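There's a structure below that I have some questions on.
Up next, chain A:
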Amino acid sequence: MDLVISISSGICLLLGSFICVSGSIGLLRFPDFYTRMHATSVTETSGVALILIGLMILSPDLLVFAKLVMILLLGLLIGPTTGHVLAKAAYHNGLKPKLTKSGNEQSSVPSSERGGDISKS
Partner candidate 1 sequence: MLLKDLFAVTMLLSIYGLLSATFFVAMDAVDVAFTEASVGAGISTLLLLVVISVTGRRERRVRHKPYAALFVVILTSMLLVFGTSDMPYFGSADAPIHNHVAPRYLNDSMQEINVPNIVTAVLASYRAFDTFGEVVVIFTAGIGVLALMSVSSKALSKSQPLNRPRGLYEQHLVIRIVAKTLFPFIFLFALYVQFHGDFGPGGGFQAGVIFAAAFILYAMLFGLDAATKVIKPAVIELLAALGVLLYGSVGIVTLLNGGNFFDYDYLLADPIAGQHLGILIIELGVGITVTCVMIMICFGFSLRRRAYEQKVAIRPKEGAV
Partner candidate 2 sequence: MVSQLPVLQVILPLMAAPLCLLLKRSTLVWLFCLIVSFLSLLISILLVQQVSTSGPIDYAFGGWDVPWGIGYRIDQLNVLLLIVITAMSSVVLIAAKESIAREIDPEKHVYFYILYLLSLSGMLGIVATGDAFNIFVFLEITSLSVYALIAMGRHRRALWASYQYLIMGTIGATFILIGIGMMYQMTGTLNITDLSVRLAELPQKRTILTAFVFIIVGVCLKLALFPLHLWLPNAYTYAPSIVSAFLAATATKVAIYLLIRFTYSVFGPSLSFAAIPLQTLFMALGLVGIFVASVTAIYQTNVKKLFAYSSIAHIGYMILGFSTGTVAGLTATLLHVFNHALMKSALFLALAAVMLRIGSVQLSSMQGLGRQMPWTMAAIVLAGLSLIGVPLTVGFVSKWYLLVAIIEQGNWVVAGLILMGSLLAVIYVWRIVEVAYFKEPATAQKGDVLEGAAGGSTEAPLSFLIPIWLLVGANIYFGIDTRFSTQLAQSAAQSLFGVSP
Partner candidate 3 sequence: MFIGLANTWVAILLMMIGLYIVIAQGNLIKKIIGLTLFQTSVFIFYISMAKVEGGTAPIFSSDISIYSNPLPHALILTAIVVGISTTALALSLIVRIKEAYGTIEEEEIQGLDEEQD
């Protein structure tokens, strides 16, 4: 029985950490703000969720299990919201997504405007 537990939790942990690694690689490689933000917020929510599930399988008693469930629910609720708010704030601050490959004419708005005061958002 514990063989099954250790294997399944191992798989979950490995998968979760792989997703997190891929998210950070995405953060470095993607061209502009929105794609980077997409990479991190998606992987952050799912990666953490998988790691938590892996831990839940390993958890010795009910109290630890309940706490992990709480953290999982919280993570699932907050992850996407932060992604949403970040994108909205960037968009309202006038950061246009880079649509074309060359990305020169629609590149991000001249930096002077982008550096606007936060209080505007």
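The rule is short, and it goes like this: a residue touches a chain if its C-beta (ideal position, glycine included) is under 8 Å from a C-beta of that chain, and two chains touch if they have at least 3 such contacts; residues count from 1.
Per the selection procedure, all candidates are chains of the complex that A comes from, given by their letters.
Just so it is clear, the structure is predicted and the values come from calculations on it, not from any experiment.
Picking from 1, 2 or 3, the partner of chain A by touch in this complex is candidate 1.
Against candidate 1, the residues of chain A that register as touching in their complex are 74, 77-78, 81, 84-85, 88, 92, 115, 117-119.
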